[in-house]
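Mind looking over this structure? Questions follow.
A protein chain is absent from this complex, but the other protein chains hold their places.
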Amino acid sequence: MPELTTPLDLEDLRATIAEIIDVDIAEVTDTADFKEELDVDSLLALEILVTLERKYGTKLAESNLQKVRSLNETYALLAEQLEAS
Amino acid sequence: MGTTDPGVHVTGLGAVSCLGAGTGAFWTGLTSTAPRPAPVAGLTERVPDVLAYQVPEGAADTGDPYGRATRLALHAARQAVADAGLSDDEIAGMAVVLGTAGGESGERDGVTTPPAGWAPVFRLASEVGGELGAFGTNINVSNACAASGYALSVAMDLIDCGEADTVLVGGAEALGWAPLAGFSRLGANDPELCRPFDADRRGTVFGEGAAMLVVRSARAAAGRPSYGRLSGGGWSCDAHHLTAPDPAGDQPVRAAREALREAASGPEDIGCVVPHGTGTAHNDVLETRVLREVLGDRLERVPLFSLKAFIGHTAGAAAAFAVVAAALMARHGRIPANIAPRRQDPECPVWLPREPVPLRRRRILLNAYAFGGSNVSLVFEGGTR
């Protein structure tokens, strides 16, 4: 079911991830490691993946979970996926 | 060893699963078939990786006006009660303890016009007790994949403290959208079959069914045929992570050791292990580590019987099915051949005999580990013929 997809914007992505992880936006720095610094376990990482899939209208295979480690990496992953599609 | 020994005696068995209805069909299935799961009508169309080991059409039709889980439970319950040869008075006095993960939650799937009255989801023990006319203590246990293990343990406690002398106990599970779709979302479904300890395993596959037993105090069981005793049980809780087991495995080890201690048994007394063995990546390698810790260097010499490969993951009923299988193995004196993994995981060097092997020691260790971290181990000790 196609959703209205969002253009990729770093600050919007930052806010989205902060909401998913339930932390202040300030804690989601460009390079903060989700797992080591923001307490994101594999289930929450999957939640991030799934939520971003729906928001940006792109499929992100679960094998991409290890690329969802920081804001910068997540942005890069999405940029690559959206470019390819 | 006769039924005057202390402890909790198993005097009746009942089972309904993808292998059919009745313990005869169950044993025949374990000794001669390799079932495969099938798509779930109404669900697989929407969630393609969902399969399940399903009770054959019509096998458990009882004409009872209840939801599917209760109907399965009743079928197995009547088998167990008949097998135990209980009189009407004994049935009227018996306690009923039933474990289930989902209860009748599946009855709400795809139903847009709900009934007018409130139908509590977890009412299986109540309905079984009501239908059979049993006035004893009636308890519904909902500890996910360990529910019937806890139910069996509660039944043992009721007998030990004198609250009951006869307990109809076990587990029942019908299919439901939430667990099957939920596991798919979590990437925990194997899209082919349930293949515990296989190097290529990708998750579990659910199975529906019910397994029920009649357990009795030594005094109540005196003079009646008995399959053996439940001689030990141990509880623990990972308290680690909501969905993933603690890789350290301390708590499942503790539950197993407690069960062995209560059964006055050591690793050298165990003739077989019926593992939790679900086919998920985490569980099977963790359980191997647990068994290594508990059995030590005997690990490679104690045969496992990987029951879920035959009937799928029956969730709340799994532990009860394991005890039924153990009782039948003890009765027949042998462990059926395992369904061999195509390629056994080298990180799981457990012994899964590909041929039937004799049950050389009468004590069987059973494990059940719940989603959420509740663990239970039981020791079943087969009776002398």
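Order as written gives the chain letters A and B; numbering starts at 1 within each chain.
Convention: contacts are C-beta pairs under 8 Å (C-beta built on N, C-alpha and C of every residue); 3 or more make two chains touch, one makes a residue touch a chain.
In this section, contacts and distances are computed from a predicted model.
Chemist: According to its UniProt record, what is the protein name of the omitted chain, chosen from "Beta-ketoacyl synthase-like N-terminal domain-containing protein", "Multisubunit Na+/H+ antiporter, MnhF subunit", "Putative spermidine/putrescine transport system permease protein" or "PTS transporter subunit EIIC"?
Modeler: Going by UniProt, the chain not displayed is called "Beta-ketoacyl synthase-like N-terminal domain-containing protein".
Chemist: Touch as defined at the start, partner being the missing chain; which of B:Gly14, B:Gly29, B:Gly67 or B:Gly103 qualifies?
Modeler: B:Gly103
Chemist: Which residue from B:Thr23, B:Gln54, B:Gln79 or B:Asn143 sits in contact with the chain not drawn here?
Modeler: Answering carefully, the residue with contact to the hidden chain is B:Asn143.
Chemist: Tell me which of B:Glu208, B:Asp238 or B:Glu287 is the one touching the absent chain.
Modeler: B:Asp238
Chemist: One chain is left out of this view; which of B:Trp27, B:Phe122 or B:Phe310 touches it in the full complex?
Modeler: Of the candidates B:Trp27, B:Phe122 or B:Phe310, B:Phe122 is in touch with the missing chain.
Chemist: Which residue numbers on chain B touch the omitted chain?
Modeler: 43, 46-48, 92, 96, 101, 103, 105, 108-110, 114-123, 125-127, 129-144, 147, 150, 154, 157-158, 160-163, 176-179, 181-182, 184-186, 235-243, 251, 254, 370-374
Chemist: Considering the entire assembly, which residues of chain A contact the chain that has been omitted?
Modeler: Residue positions of chain A that touch the missing chain: 1, 22-23, 39, 43-44, 46-47, 50-51, 54.
Keep in mind that, in the parts below, only the chains that are shown with their structure count from here on.
Chemist: Report the inter-chain centroid distance for chain A and chain B in whole angstrom, where each centroid is the mean of the CA atoms.
Modeler: 40
Chemist: Contact residues on chain B for chain A in the complex?
Modeler: 185-187, 241-244
Chemist: Inside the complex, what are the residues of chain A that reach chain B?
Modeler: Going through chain A, the ones touching chain B are 41-43, 46, 50, 62.
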